[in-house]
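So, chain A:
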Amino acid sequence: MKRYSLTQAFHYLLKRDLTLSFRNRAEFANPLLFFILVITLFPLAIGAEPVLLSRIAPGIIWVAALLAAMLSLDSIFRSDFDDGSLEQLLLSAHPMPVLVLAKVTAHWFVTGLPLLLVSPVLAVMLGMPSEAQGTLLLTILIGTPILSLIGSIGVALTVGLPKGGIILSLLILPLYVPVLIFASSAIEGAAGGLDVSAQLYMLLSFLFLAVSLSPLATAAALKISMN
Partner candidate 1 sequence: MSEFFAMGGYAAFVWSSYGLAAIVLWLNWYLPRRTHQQVLSQLKRRHSKQSNLDRNK
Partner candidate 2 sequence: MFLWFHKFASPPHFYRIAGKWIPWLTALLLLLLVTGLYGGLVLAPPDYQQGDSYRIIFIHVPAAWMSLFIYVAMAFCGIVVIVWRMKLAEVVLICSAPIGASFTFLALATGSIWGKPMWGTWWVWDARLTSELILLFLYLGVIGLHNAIEDKRIAARAVAILAIVGVINVPIIHYSVEWWNSLHQGPTVTKFDKPSIHWSMLIPLLLMALAFQVYYVLALFQSCRGELLKRERNSKWVAELNGGDDV
């Protein structure tokens, strides 16, 4: 029987998850539509005054990104948990953190990456100055993987619970706060023409921290949830 190396296992799992996600368009579309919808609600709620909107645009976009991430997190492990493949993954000879990283990467491709395409359009609608567009994309590129990674810890802790989704937000949103602070501040700074490399470096360091540590926590949490 052919044995798979760790790299092969990673790629296989990544491809599998992506294929499964593409077959189910809703997994793709729902978080994206939610993101757009939430952002649309704000002008309706606070009035369409351009100055006001452009002032709060970075914050709105990022809060909406956070909420959309929360909504989509359940899909990382849910279907595998339901049909037993999660258990199989845990039993495999490969280190679980690496397998977790593959699944989270797939999740990010499906939920975080599309935000990259849609957010510039929304930013324009909210009157965000064009100087900030580049920074917006950078923060989404760096920030959304962090959301997926940290979020996966929360999902792993609650995947076995019948109504885990409700408590998930309580668990994860406090941990998202630093990303929110630095991402929205970076965009705001860029809109004002300031140098925002400090914020971007902070986000990068969060990303590195999350990539290296969160799979360990997620794997440990999965083992506990699957008891």
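Just so it is clear, a residue touches a chain if its C-beta (ideal position, glycine included) is under 8 Å from a C-beta of that chain, and two chains touch if they have at least 3 such contacts; residues count from 1.
Candidate selection criterion: all candidates are chains of the complex that A comes from, given by their letters.
These numbers were taken from a predicted model, which means no experiment stands behind them.
J.: Considering only the touch criterion given at the top, point me to the candidate in 1 or 2 that touches chain A in this complex.
T.: Among 1 or 2, contact with chain A goes to 2.
J.: Taking the complex as given, what residues does chain A use to touch candidate 2?
T.: Contacts found on chain A: 153, 157-158, 160-161, 163-164, 167, 170-171, 173-175, 177-178, 181-182, 185, 202, 206, 213, 217, 220-221, 224-225, 227.
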